[in-house]
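Have a look at the structure that comes next, please.
A single protein chain has been omitted; all remaining protein chains appear in their positions.
Up next, subunit A:
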Amino acid sequence: MNWDEMKIKLEQILNVQIQLEILHNIDWFMDRNVVVKNNRIYYFLYFEDHSYFTYAIEEATLTNTEKSLIGMTIDANRASHSQLAPEYKQQTALSLRDWIMQQLQLDLDHEHMPLPLLNIPQLSNHNIPILIQTDIADKNIGGDDELLKLLESFYDTKVIFVPLSEKEYLLLCSVELLEEEIEGQGKDLELEIEELLVAFSSSLHEMLISEWVGKCHVSVHYPIVPSESVLFTIKQLREIMELGRNYYINEYVYTPWNLYLEALLDVLPDDSKKHFIQRVFKQVDFVFDPEMKTTLEQFFNTGCNISETAKKLYIHRNTLNYRLDKFKQETGLDVRVFNQAILVKVSLLLYKVTNET
């Protein structure tokens, strides 16, 4: 029901006069939906263009029961609005964007959302936060509307889409999507959630490159309640995105649990990174050739398993052992020994970020 229709119905039922009032520059509704000022009771309806749309009623004309019933009716109508009306949702997303950008510019990352935004039920529930970045300018990709439509088709509208800038978008997907897929039978729940989040973000990436913009990058985090921690999460998603893009130039989907070591190493100054490589390899000009680099990466990816690595690289295990022997001969480091494998793994990461980006 739209707000005008509701006003007429309430007036008929309660036999009172209701004014639709627009309020500007006030902070009455920062933490509640109903405010009494100058003997009038104001019910918050929705927020648009920096204005609060309200019903205003003379307080004396209502009983306490009527006041509560009006509040409940408005809440229910607002909730159905946010699920049904795309233009309402889009407007809310822009308000959310404005608030997020304002807070981040002030370097505030633990602020709670103001009430107008809290009235969107999805923001107070668990959501999967996803950040999308593209290097292609907005003018070439049909604008935000096209992306919003695409995402709504993809997720069947269980998504809040916030364009943070021309090339960066925040997605908040209802955690229901995840819950529907969890099997939970004898599986480690955290691991299952991580696997599902990778599946969701990878499929989103694949859909976007086929149906939207072409090249883009996606970072994802564990589910959050946006009203409590969206600012901090955006910061984390951006950090993950930067790490992923720096350390893995041929990958496009990044998760925090796959980048713990990279995050730790990244705080080192560049000089320290270079010195570490030089100390480990005892040669200033040490270079990983592409074949050796691929071999070592695959070896570490398979948990230092010779047979698995050989299988993945389509080579005989003797050939793999020969390559690892050759590496040992050149560097003095045998990656089949745990402590030396750690040194090489760390050096390989640092080498990538100091020499390849």
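Here is the rule we go by: contacts are C-beta pairs under 8 Å (C-beta built on N, C-alpha and C of every residue); 3 or more make two chains touch, one makes a residue touch a chain; residues count from 1.
Note that contacts and distances are computed from a predicted model.
According to its UniProt record, the chain left out of view corresponds to "Sn-glycerol-3-phosphate ABC transporter ATP-binding protein UgpC" among "Dihem cytochrome c", "L-lactate dehydrogenase complex protein LldG", "ABC-2 type transport system permease protein" or "Sn-glycerol-3-phosphate ABC transporter ATP-binding protein UgpC". The missing chain, though absent from the display, is touched by one residue of A:Ser153, A:Ser272 or A:Asn301; that residue is A:Ser153. Here the missing chain is touched by one residue of A:Asp98, A:Asp188 or A:Glu211, and it is A:Glu211. Although one chain is not displayed, its contacts with subunit A can still be listed: residues 140-141, 150, 153-155, 177, 180-181, 183, 196, 199-200, 202-203, 205-207, 209-215, 250, 290-291, 293-294, 311, 314, 316, 318.
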